[in-house]
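Yeah, one chain of the complex is gone here, protein chain that is, but the others are all in their spots.
In order of appearance the chains are A and B, and numbering begins at 1 in each one.
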């Protein structure tokens, strides 16, 4: 591995074989870095963080003709909070902030300008798009997809394989993309589908496999395709 | 790569560049190991196994505040049966047993305490959670999600992008998690959703995109959201 003098090393750091630590990274105390890990320029890794093998941390987004992507210089570095655990095979971008004790599963991808609050869990294989804010004590289970411009408040539970979207017109025209908002403590069943711009109210529950096309009020349960209040479906049957 | 003297090497082994083979691994005859592969301590690789580039084999689960994860010392090593083929970019944990001639696609993840029977296929991008038992001659196609505490019997066919769950109350309270049981020869269509604790009967068939909320009897076909017998839906239309 590279022992670049510009890297600032904490004490008691373990680094795997063939890892690449780029210049100006700041590595805390008691950090464990797996084999083949790539830590990009300037990344800040908190104390007691563990990083699985073959993960890429602090990647710079490439320019994109269709969407305006901020130049690197303007993006803050990736910051990983104390005690966070990062899986193997992950790809996490520059401009992400992971809170204290966050857990990121294997093969997860987190794009730039995403914030994840304290003690939240980003499951294996989860993909999170840019410009999304995730609160504290949130669980996002394996293989769920979190689109850009979403707000996920504290204590939300998202089951495995959930899908969200932010593009009402599916690639046509020039208009702002808006992801769903999921309020405090709401719970989303596995493989549920959320349409762009809707709000899932505080404490609401979405059934597994439901397709939610409009706002869901607080503390109610929606199921089905299209999603309707659970009570309504029972009465119709 | 590391030529650790504690690794036991079979004859005719090919090892890629920058691979890391940790101590006490046991590598069979005629094994092929790709570039950048990480094989963790003690992993047992059978004869004629091939391993794609940049896979991680034998990973130890990290401790988790919420769930009790067995200490490493108690987990048996990863054992890969003769003739198995492992893809590229996979992450497979300690405490997994893969049978003879199992095929694991690229970018698949298999957590600890999972057994996979002879000649089964774990597709690309599939994620399998802990404590699940998969029989022989099972096919799990690309990007499907297999939750923890599932039983999948011999000859089951699971199409692509299927989703399962094991947590009826979605993160609330302290109770046992129970995944679905899929009996012999049952077939699950692509992107179907299975709820916690249900049983799919022997030889049953689940339509693509169906959401299965209750037990399905043997040799019948369920479709729709919520899933109902195919015949019933036809009569209602």
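Everything below uses one rule, namely that a residue touches a chain if its C-beta (ideal position, glycine included) is under 8 Å from a C-beta of that chain, and two chains touch if they have at least 3 such contacts.
Note that the structure is a prediction, hence the values are computed from the model and not measured.
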Contact with the hidden chain (one of B:7, B:103 or B:134) = B:103
Considering the complete complex, of A:56, A:100 or A:133, the missing chain is touched by A:56
Identify the residues of chain A touching the omitted chain, counting contacts across the whole complex.
-> 2, 18, 20, 36, 38, 54, 56, 59, 62, 64-66, 89, 91, 107, 109, 125, 127, 129, 143, 145, 147, 161, 163-165, 167, 170-172, 191, 193, 195, 211, 213, 225-226
Contacts from chain B to the absent chain lie at residues 16-18, 34-36, 50, 52-54, 85, 87-89, 101, 103, 106-107, 119, 124-125, 139, 142-143, 157, 159-161, 187-191, 205, 207-211, 223-225
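Please note the rule applied: only the chains that are shown with their structure count from here on.
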Would you kindly tell me how far, in whole Å, the mean C-alpha position of chain B lies from that of chain A?
-> 24
